[in-house]
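The complex is shown incomplete by one protein chain, all other protein chains being positioned as in the whole.
Every chain is named by a letter (A and B) in the order it is written, and numbering of its residues begins at 1.
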Amino acid sequence: MKKELICINCPQGCNLDVEFDKEKIISLEGNECKMGVKYAEEEIFHPVRMVTTTAAVMNGFIKLLPVKTSCPIDKSLTLNIVKEISKVRINAPVKSGDIIIKNILNTGADIVATRTVGKIGSW
Amino acid sequence: MKKKVDAVIIGAGPAGMAAAVSLRENGIKNILLVDREPVAGGILQQCIHNGFGVHHFKEELTGPEYAERYIDQINKNKIDLWLDSCVIDIEKNQDDTKTVVVLSKERGINYINTKAVVLAMGCRERNRGNINIPGSRPAGIMTAGTAQKLVNIYGYLPGKEVVILGSGDIGLIMARRMTWEGANVKAVIELQSYPGGLNRNIVQCLNDFDIPLYLSHTISNISGNDRIEEVEVSPLDENFEAIKSKSFNLKCDTLLLSVGLIPENELSIKIGVKLDPVTRGAYVDKNLMTIVPGIFSCGNVLQVHDLVDFVSEEAKICGASVAKYINNKLEKSKEIPLQKRNLVRYVLPSKVEIGKPALLSLRPMHPAKNMTLTVKTNSSVELFKRKYKNIFPSIMLRINIDVVPEDTEFVEIKFEKE
Partner (left out) sequence: MIDKYDVIIIGAGVIGAAIARELSRYHLSVAVLEKEIDVSFGVSKANSGIIHGGFHAPPDTLKGKLVVPGNRKFDRLCEELDFPFERNGELMVAFSEDEISTLQFYYDRGKKNNVPYLEIIGKERLLELEPNLNPDVECALYAPSAGVICPYEYCFALIENAKQNGVNVITGEKVIELKKNAGIFEIKTEKNNKYSALYIVNAAGLFADEIARMVGITNFKIVPRKGEEYLLDRRVGKLVKRVIFPCPTKKSKGMLIIPTVDGPVMVGPTALDIEDKVDFSTTRDGLKTVFNHAQKLVPSIRSTDAITSFVGLRPAATSNYSIISKFFSIIKSFTGTKPEYIDGDFIIGRTTVSGFINAAGIQSPGLTASPIIAEHISDALLKDGLKLEKNPAFNPIRKRKVKHLRSILDEKNFSEVEKLVKENKKYSNLVCRCENVTEAEIVAAIKMGHTTLDGIKFATRAGTGRCQAGFCTTRILDLIHQETGIPVEQITKKGPGSEIVLTPLRKGRDG
């Protein structure tokens, strides 16, 4: 089978021409770096995406805490993960890198704070 | 209040912060960084998505993470940072210093005497008035960046049925963001025959959610009195005129505009900085100094970048030049014009120095395949040559050219088909 893909691993966005069978990539053209190989393989056999969203934060100097998945997760789960995160309330202070939810929806990925939020009145 | 410093940096976004850190690294201690927002980081704070830092930090970060790396350095270096503070005027003094007037929420009005000024105000989004979309003027029409701020910082969704005009990166990112938050994004409409944003964003923000992208289309009418109810979408002919007979309507309660960015140079104009009509940023020399001595420019106020990594890099170079200027070590050497030719939309800086290599940023006019970029002197000495499989206006090219030989009168840069 053949497929045209656009690599999303860096802003360059290489156009990839991939040939593959049920188990593996047979040939790959168009990638300007190694990341393209990994992307093609993932995108064909088990596509994954990063999720970035916000979680409510209490007593912080801002109301919303930006968060991300610790690694890309199954593409079909992105909407569910955003919904799941919108249910939680975090208490300030939070540090960038803190784990907010462990192993979200059994994906193996954690939800990680991407901003440091001090308590109200502190920065 | 009166204050005397070596440099005032206007704007604490990625450019201003990197310039401030670079000034400190180059030994300039007495500096002041001002920003109108209550926190540093600029627009990065609302860009909660990932994709930043691949070049600069060699890892993929979100906007707030990228900002925090620099905020940490600002704090560590104890750089004086005034937040909630707006520069309302800059004046030249007789001794070549400048007076920067700052209106600050906490400190009231302040007069800062400074040797140098770094303009790092970033850019603003083009809005409906700039592109003159016909139709009514209801609620529910806003720039993609305003929507991004409402969703990511304030936690409000502007609407549920969304059409996006313009395929700039912020618009694409907001298509995904609003879909994730439960909105139905009906279409992205793009005037040009190619997308304005990065390819990766077309894939992960539109294709992933089956959001159609209409290239060579525009919104030819808006209807709805209180709130937007419908847009009329028309294909464009080769003169960019709407073909009304082929138009169709989309019902919506929200229209987001992602139709380009304009460097925020109103302050710069006030003090006599001259702007390039193409980039709408300042004309600068290789030191990133504007035509007004002591006034420098970097980041999106100089040229709209697509990657923050390059903003940081540019600002770092700028900081180093400012440090030299402050120490009276900024050598003024012979500069010759750099002329853009075939397919080069703009190139920055607009001049290069004899006897030195140079770092150039440029964008092509439109997408093209298999092009060779060359930089040659008037006597055909080749300073740079590289083949590109694909070039896009949305991807800025950064190239290093060889030393410009003596007796060169001008240098030209052009794309050629192989």
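Keep this in mind: contacts are C-beta pairs under 8 Å (C-beta built on N, C-alpha and C of every residue); 3 or more make two chains touch, one makes a residue touch a chain.
All values derive from a computational prediction rather than experimental measurement.
Student: Given the contact rule set out at the top, which of the displayed chains would the hidden chain touch in the full complex?
Tutor: So, spelled out: the chain left out of view touches A, B.
Student: Any idea which of B:G155, B:P235 or B:P293 touches the chain not displayed?
Tutor: B:G155
Student: Which candidate, B:G135, B:G281 or B:G319, sits in contact with the chain we can't see?
Tutor: Counting the whole complex, the residue in contact with the absent chain is B:G135.
Student: From the list B:K4, B:K105, B:K274 or B:K417, which touches the chain that is not on show?
Tutor: Spelled out, the listed residue whose C-beta touches the missing chain is B:K105.
Student: For subunit B, which residues reach the chain that was dropped from this view?
Tutor: Spelled out for subunit B, the touching residues are 36, 84, 86, 88-89, 101, 103-109, 111, 124-125, 127-130, 132, 134-140, 142-143, 145-146, 149-151, 153-160, 181, 220-223, 225-227, 242, 266, 269.
Student: Under the stated touch rule, tell me which residues of subunit A contact the chain that is not displayed.
Tutor: 54-60, 62-65, 86, 89, 120
Following the convention adopted for this analysis, only the chains that are shown with their structure count from here on.
Student: Can you check how far apart subunit A and subunit B are, centre to centre, with Cα atoms defining each centre and the answer in Å?
Tutor: Each chain reduced to its C-alpha mean, subunit A and subunit B end up 25 Å apart.
Student: Per the contact definition, I'd like the list of subunit B residues that touch subunit A in the complex.
Tutor: Those in contact with subunit A are residues 39, 45, 48-51, 54, 60-65, 68, 152-155, 179-181, 198-200, 202-204, 208, 306-307, 389-390, 395.
Student: Mind pulling up the subunit A residues that touch subunit B in the complex?
Tutor: On the subunit A side, the touching residues are 5-13, 15, 30, 49-54, 56, 62-64, 66, 68, 75, 78-79, 82, 96, 114-116, 123.
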